[in-house]
Structure formats: C-alpha cells, structure tokens
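The complex appears here without one of its protein chains, the remainder shown in place.
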Amino acid sequence: MDWAVYLVGAAMILTGALGVILLRNPVHCALMLVFTMFGIFLEFINQGADFLAAVQIIVYAGAVVILFLFVIMFLGVDRKEAIGAERLRFQRPLAILLGLVALVEILALSRVDHWVSGAPAQSGALKGAGSNVAKLGQSLYTGYLLPFEMTAALLVIAVVAAVVMSRRHQPSAGEMSPAAQKELRESHQSALSASDPSLAGRLEAPSE
Amino acid sequence: MIQPLHLLGFLGQASPASSSGCTIAPGGFRVDGFCTDPGSLHIPVAYRSIIPVLVLTIGALVMLALSAVLPKRARPGLWPALTALVGAFSLAGAVWQWYDLGTAGAAQPTIGGQIFYDRFSVLFLILISIAVIFGALSADSYLRREGLDGIEAYILMLMSAIGAMLMAQSGSLIMLFLGLEIMSIALYVMAAYHRRRTQSGEAGLKYFILGSFSSALFLYGVALIYGATGSVEFGLIGNFLTGNVIANNGVLLGGMALVIVGLGFKVAAVPFHYWTPDVYQGSPTPFTGYMAAVAKAAGFAGLFRVLTQALGTQQANWRPIIWLMAVLTLGIGSVMAIAQKDLKRMMAYSSISQAGYVLVGLQAASATGTSGALFYLFTYIFVIVGTFAVIGLLQGRGEARSDLGVIRGLGRRQPLLAGVMLVFLLAQAGVPFTSGFLAKFYVIQAAVQRGQYWLAVIAMLAAAIAAFFYLRIALLMYSSDPAEPGPLPVDVPPADAGVLTLGLEPIASLDLETTLVIDPPSRGPVPVPLAVGAVLAVSAAFTIAAGVSSFAIDFAKQATTLF
Amino acid sequence: MNVPSAWYLILAAVLFGIGATGLLVRRNVLVMFMCIELMLNAVNLTFVTFARMLNDVGGQVDVFFVLVVAAAEVVVGLSIIVAMFRRRAAATADDIHGLKG
Partner (left out) sequence: MNAAYVIVALPLAGAIALLFAGCLPIRGPVGKVRDPWSGWLATAMTLGAFVATVWVWATQVGRSASGRSSDLNIFTWIPVGDLHVNFGLQVDPLSILWCLFVTGVGGLITLYSIGYMKGDPSFNRFFFYLNAFVFSMVVLVLADNYLFSFLGWEGVGFCSYGLVGFWFERNSAAVAAKKAFVTNRVGDFGFMIALFLMFKHFGSFNFSAVLGPLSAGHATLAASTATALTLLLLLGAVAKSAQLPLYMWLPDAMEGPTPVSALIHAATMVTAGVYLIARSAPIIHFSSSGQWTIAWIGAATALFAATIACNQNDIKRVLAYSTVSQIGYMVLGEGSGDYSAGIYHTVMHAFFKALLFLSAGAVIHALHDEQDMKRMGGLRKHLRITFPAFIIGYLALSAIPPFDGFWSKDTVLAAAFHKSPALWAVGVITAGLTAYYMTRQVILVFYGQARWADQSAAHGAAGHSAPPHEAPPTMTVPLVILSVASVLGWLLNAPFGGLDFINRWLAPVFPAAIAPSFAVHTGTKWIIGLVATAVAVAGVLSGIAAWRRQVDRPALEPAVLAHGWYIDEGIAAAVSGPLARTASDLSFEVDAKLVDGSVNGIARLAAESGRQLRRIQTGYVRNYALGIGAGAAVILFYVALRAGS
C-alpha cells in the first residue's frame, strides 16, 4: 500500500513538475503545478503528516495557484510561449547540464541512502501518544513561538507591497511619457552625432 | 542607572543556563533549557532580548494605524520623522541591551532557542537602528522630489529592519530564514518602489527572481542540515557536531554549501553577486544605500552565526570556500568597478569589493577576524549610506543623471558636500585616518595571523586597484567644469524608454502610469535638505572619528562574543 | 512494506532539480516563479521526510514557515510582476535587460 501511494504520488509530482517546465501555455503550467501539489499531498499523507497535507492543499492549490491563474488572466498572458526558441546562447544546454550535475552531487553527497546521521529528536518526538495536530500546535506555540509571531511581519509586508505596487498614480506637471522620453533621447543623440560622432557612439548602449 | 528597569516584570528574565541540559520527558518538549510537560504551552519569554524588534514592530503598526486616521495628505515630513523616531527608540533599546548584557560570556539562546541575546547581535541591532534613522532621513527629500512620498516606503523600511534584526539575533536556521525573507521581501518592493522608472521595476524584478532562487537554495540547505544533525538550532547543531563524529557528513556539507550560497547571495559575494550592480543601479538611490548597509550586515551576521556557532567544528571544510569567495569578490569587485561609467553602478561594484574584506575576516575564523569584520560592517554603513545620499542629491529629478560626469566640478560648486564625499571615498579606498583604513588593516591582520600571506597580498593588491577609481572620482570632483554643449548631460537611460518594448509593438496605448519626470540637475549648487545634511555630517564625522581613535574597534571587540 | 525514506528524499531532490532547471530555461516570468514554488515544495517534502526519519516534530513545524513565506512571496512577487507587465503581457524575462555591464 505504501509503495503504491508513493509511486502514484511520485508519478504525479514528476509529471506535474515536468509539465510546469515543458508546457507552453502558462495556464497549463499552473494546472500542472496543482498536479504536483496533489502528489506532494499524497507523499505527506503517506508519511503521516496529515495536518500538513491538508494545509498544503489549502494554501497551494487553494490560494497560491489561484493567485497565479488570476494574474495570468489579468495580464492576459495566457498565450503560448515559443519554447523552441532560445535567444541566450548556451543557456539551455548549460541549464540542463547544471540541473543534472547538481542532482548527481546531492546524490553523491548522500551516497543515495545515507541521509541522516542518527541524531536524536530535539524538538520533541513525533511518534507516540497524542495527535499530530496537537504536537505541531504545542511545538509551534512554545519552541517556535517567536518565528510564529514574526510571520505577522511578512503578512504586513505583503499587504503594503500589494498597495504600493498596484496603486494608480496621479500624473503631475512636467512628467514625460515613455514615448516622449524616447524622443528626447533620440533628439539628443542626433544633436550629439552632429557635433561629435565618436561621442554619440559611446553614449549608445555598449554592444551586446 | 538603568537598573530599576530590571524590576519591571514584563521585561522578563534572561534565561538560565541550559548547558546542563535536561532530559526530555516522553512527549515533552525542550524549551530554553526548561523541560516542559506534555500539553504545556508555557514558555518563558525574555522580552528584554527583543526590545528593538518590538519597538520597530509596534512603531510600524502605530504608523499604519495613524495613516488610516489622518487625512490623506498629511503634513509632509511626518512619516520620515516618525520613522526616525522609531529608529531612535530602537537604538536606545539596543544601547540599553548592550549595558544590560555587560561583559557576559558565551551567548545563551532565549525564547525557545530561536534567538540569541548577546553583544554580537546587539552590535547589529545598533547598526540596523542607525541605518533606519539614516535611511528615513535621507529618503525623505528624494521621495518628495520624485513624487513618491507616502507612508509605505517607511513601513517597508521598518519591516526590512525587523527582518535584518531577526537575522542578526537568530538562534536557529528557521529564524534565520524567516528574518532573511522578511528583510528580502521588503527590499524587493523597495527596489521596485519608483514604479514610473522602468529601471527601478527592472531592479525589483531581478532582485525578486534571483532572491527567491537563492532563498530556495538556502532553504534546501537548511533542510539538509536539519536532516544531518536533527535540529535547526545553532546551539544544538554545534553541540551535536562537537559530541559526535558523523561517518558520512556529505549531507551536512551539502547543506552547509547551500546555506553559504544563500547568504553569500545576500552579502553580494562573487560568484553570487550578479544582481548587485543591476539592483543598486536601478533602485531609488537612498534605498540603495540603506539596502547596501542593512542587507550586507544582516547577511554577514547570519554567515557568522551559522559558520561559527553551528558549524564551528567544520572549519576545515568551510574556510577554503570562504577563502575562494573572498579572493574572487575582492578581485572582481575592484576590477569591474574601474570599467564603470555610472556612479551608482561603480559604487555597487565597490560595495562588492568591500564585502570581500569582510569575507577575509570571516574566513580567518578567529576572534581577531570577527572583530575586524564587525568593525568593518559597523563603519561601512556610515560610509555607504552617506555615499548614496550624496549621489541621490546630485541626480536631479527622475534620477536623470548618475554618470560620473555629474560629480565633475562638485568641489568648486559645493566645497562642503564635496569634502564630505571625499571623506567617504577615502574611507572606502582605505586611506589612513579614516575608518576604512583600520577596517582593512584589522581583517588583513587577521589573515596574517593565520599565516595566510597570499590572501593578505591579494587583499592589499585589490585595495591598490580600488584606490585608483576612488581617487579618480575624487579628482573628478576637484577638476573644473568642462564647457559642455547644452544637451549632452541629459542622458535618458536607454532602459527607460526601450526596455519593455523589445519585440513588442511600439508603445501605442500609453498609460499615465509609466510617466516619469526627467529633469537633469542644474549646473549650479544643489540644495541640501537639513535631514540629509545631518546624515552626511554625522556619517563623515563618525568615519573620521572611528579612523583616528579606538572607540569603535573597542566596541567591535567587545561584541565579539562568538569565540 | 514501508517505502525507505531515501526514496522520498531522492524524489525531493529530483523535484528540486527540475524546479531549478525550469527557472533557468523558461522565459515567462510567471512560469519561472512557479518553478520556485516547485523548489520550495521539494524542500517541504525533504523536511517532512526528515521529520519522520528523525522522529522529530521540528521538521514538520518548519514546513509551516516555508508555507507562510511562500504565500507572502507569491503576493509580493505577483504584485511586482503585475506592476511591471500590466501593459506588456507578452514580455518575458529576457526583455528586461536594460541594466547590465
């Protein structure tokens, strides 16, 4: 039974992850992300982290991915990305090579199955009497009290950030639209090249 | 004198020694050396240890509440003044903590082992409080000039300071991670704060993507360390590694490597520095100074905590890594700064190179190196905040110019401003009688004490290269104004017009939101607002004072509680 | 029959690697951001597995904080993205390279 759940979960996770990085439509990517989340959910259940599994689904599938979809729709970017084209030289082969190398390194470091060193439980035993939720709760409100309180700061930042980034701006006198900025720059450059061609060339952005 | 405060119960008690340890009852929890019973939710909270954090949190919330109550166009200068006030209270709290701690010995973790209450962290609390005050004061005139004034920037500044403080005090990897995220997320928004400048948006987005990437790497490292040692608390990790020899330490070392990567990113160490020039250049200038001071300091605090307190036994493994990073950081930072045309970008590379010296102090893994690095960080904030404040003044509306030419002839136009800038430049170049000289001297001395002559030679060579471009800026300030053709200096950065249009339709549907006022500075003197003037005066005075007397180094030595 | 913990950890490592690679190869900023979520999920799985192996509740609590951070990061990140890309939906990460050198 364990193995079955594990394998189903693993299949979902990997399919979802590969889907996220391979599919061309961002909406599909978001949906594949949900697929991965469900795979993680299964693996959590399989390891007895019932409460976390529930939270995982609520937070990720219920909030994060919805937010993603919302933004995709809001921006209207639900069109396909030309995955085949890659403008940056060597970026893709190097990226894949890097991913593989890093994975091999992690496996080499762990010698595949020497992950833990037999250290004792420090925050309290997970097994034994009491429900998983109660243990989590007690740990959260004792040993992890300060970090727990401080997550409030994160939420304040999130609120303020959303306000800052989405607030509309009242234009004031003398402001210049991007087109006007561009025009100004071009006029300067033509004036420059008239006076000193070498300078104008240098004012331009350096060659890429 | 501050003794009566001890009587106030709410300050809590400093936690008792826990080194004796206690056996955890089945189902019980180990908290602060107290062994709680199953089901108990009691935890002793030593409020005294988090006074600055509390002050900043409460201050930020009060300000938010005020902003809801006050009319929308509140009196200008209210928010920066309040922020500086909050910073001042936090500074006072931190100073109180400094005396409260006295010359106590080794650090003890409190509040569930999540934070440390020791002089090492108090030094950073003081440093960050000062950065908040300076940041608020120097940002005010800039934000008003750019039409960005409002409470949000100050709230973000306070919040990022909270994160930085938590990092400095952190007693566990999770607290460190949380502090790092609180600080970083606020800084991402601050970088993108000037929404009408596309460069600012670009800076924010790049910082955000790369920052999240490095945070994920960091977090994976935390998970691996947790797996290898069974804890995320520095003290427990350290104890475990002291008492046990792990046969297969690969997972531990892998975690250590990734944690170094994540924190190396924050302190802008090569090869994790790529974001620095872009973000420093694009961010609103006073925020750049604040960011450079706070993020670097907090990142180094985290590195010191992890590497010496948790992984002190692994010195043989991490010292070569930090050594290499230090060499690369020193070399690349200095060399690339020379080739820059933009003042902000040049200072960004300069700040990378400065991080290299702190890494030299870190890799020495000795008390001398640590106190040298602390001295370096403490004196550096005055220099870097001051430098960027000066640049911010000179840029003109819309950050119209930040090329090197903007500073030409400053010595003639505004001798005082130029003199202050000269002090900062000399300090960064490491000229004697400024704090920069002593700072460099101490970290290099630490390397020499460990017999690392080559590193000392490389560090001095980097200083020699760097002196070249600092001196070049200084000379530019004191050379005469060229007779330039009129329109030449109006250098609208290409990015402002073109960046997002590549491969797209020409901007047809203009939105008011990306409009930007571009108004190059006049050739005459720029006005220096009182607040910025005060920041500059204090910074310059401190830079000189710390260079000619020993109070700052004494301070740093007393804060070296890690060894 | 129990699944050896190493399998979970290797699965997490693979997921982490896929996420990291995806961040490097995709141009759409939103998808890059999703890849970061993949990496964070890999970390979560690692934490939970370690918690079980060590019989330690701490690992599970740590996952909480990762979740909170991820949520906050999403809000902030998406608001930055929205502010930048509101009018240029097709823009990708590669179109943002005004700052360089």
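A, B and C label the chains in the order they appear, each numbered from 1.
Quick note on the criterion: a contact is a pair of C-beta atoms (placed from the backbone, for glycine too) under 8 Å apart; a residue touches a chain by one contact, two chains touch by 3 or more.
Note that the structure is predicted; figures quoted are calculated from it, not measured.
Please identify which of the visible chains the hidden chain touches across the whole complex.
Across the whole assembly, the hidden chain touches A, B, C.
Pick from B:Ala60, B:Leu236, B:Met256 or B:Met347: which residue touches the chain that isn't shown?
B:Met256
Where the complex has a chain not shown, which of B:Pro44, B:Gly77, B:Gly405 or B:Pro521 is the residue touching it?
Of all options in B:Pro44, B:Gly77, B:Gly405 or B:Pro521, contact with the hidden chain holds for B:Gly405.
Which is it among B:Ala46, B:Leu78, B:Ile321 or B:Val526 that touches the chain not included here?
Missing-chain contact among the listed residues: B:Ile321.
I need the residue numbers on subunit C that touch the omitted chain, in ascending order.
Interface residues of subunit C facing the absent chain: 20, 23-25, 27, 32, 93-94, 96-101.
Extract the touching residues of subunit B with respect to the undisplayed chain.
Residues of subunit B in touch with the missing chain: 205-206, 209-210, 213-214, 217, 247-250, 253-254, 256-258, 260-261, 264-265, 271-272, 274-275, 277-278, 317, 320-321, 332, 334-341, 368, 403-405, 408, 415, 431-433, 438, 444-445, 448, 453, 456-457, 460-461, 464-465, 467-468, 471-472, 475-476, 479, 482, 548-550, 553-554, 557.
Extract the touching residues of subunit A with respect to the undisplayed chain.
With respect to the unshown chain, the touching residues of subunit A are 88, 91, 94-95, 98, 101-102, 105-106, 108-109, 198-199, 202-203, 206, 208.
Heads up, the rule we're going with is that only the chains that are shown with their structure count from here on.
Centre-to-centre on C-alpha atoms, which chain is most distant from subunit A?
So the farthest one, by centre of C-alpha atoms, is B.
Would you say A-C or B-C is joined by more C-beta pairs in contact?
So, comparing the two chain pairs, more contacts are at A-C.
Averaging over Cα atoms per chain, report the distance between subunit B and subunit C in Å.
Their C-alpha centroids are separated by 25 Å.
Between subunit A and subunit C, what is the separation of their C-alpha centroids in Å?
Computed from C-alpha means, the inter-chain centre distance equals 4 Å.
Please set out, as single numbers or ranges, the residues of subunit A touching at least two other chains.
In subunit A, residues 106, 110, 115-116, 119-125, 139, 143-144, 147, 151, 154, 157-158, 161, 164-165 touch at least two other chains, as defined above.
Going by the contact rule already set, what residues in subunit B reach two or more other chains?
As it turns out, subunit B has residues touching two or more other chains at 174, 178, 181, 185, 188-189, 192, 195, 198, 227, 230-231, 494, 496, 498, 501, 507, 513-514.
Considering the complex alone, what residue numbers of subunit A touch subunit C?
Listed in rising order, the residues of subunit A that touch subunit C are 2-3, 6, 10, 13-14, 17-18, 20-21, 26, 29-30, 33, 36-37, 40, 43-44, 46-49, 51-52, 55-56, 59-60, 63-64, 67-68, 71-72, 74-77, 79, 81, 83, 86-88, 91-92, 94-96, 98-100, 102-103, 106-107, 110, 112-113, 115-116, 119-127, 132, 135-136, 139-140, 143-144, 147-148, 151, 154-155, 157-158, 161-162, 164-166, 206.
Over in the complex, which subunit B residues touch subunit C? Could you list them?
Touch list, subunit B to subunit C: 174, 177-178, 181, 185, 188-189, 192, 195, 198-199, 201-206, 208-209, 212-213, 215-217, 219-220, 222-224, 226-227, 230-232, 277-278, 281-282, 339-340, 345, 493-496, 498-504, 507, 509, 511, 513-514.
Which part of subunit C faces subunit B closely enough to touch in the complex?
My answer: residues 9, 16, 19-20, 23, 29, 32-33, 36, 39-40, 42-43, 46-47, 50, 53-54, 56, 58-59, 61-62, 65-66, 69, 72-73, 76-77, 80-81, 83-84, 86-88, 90-91, 93, 95-101.
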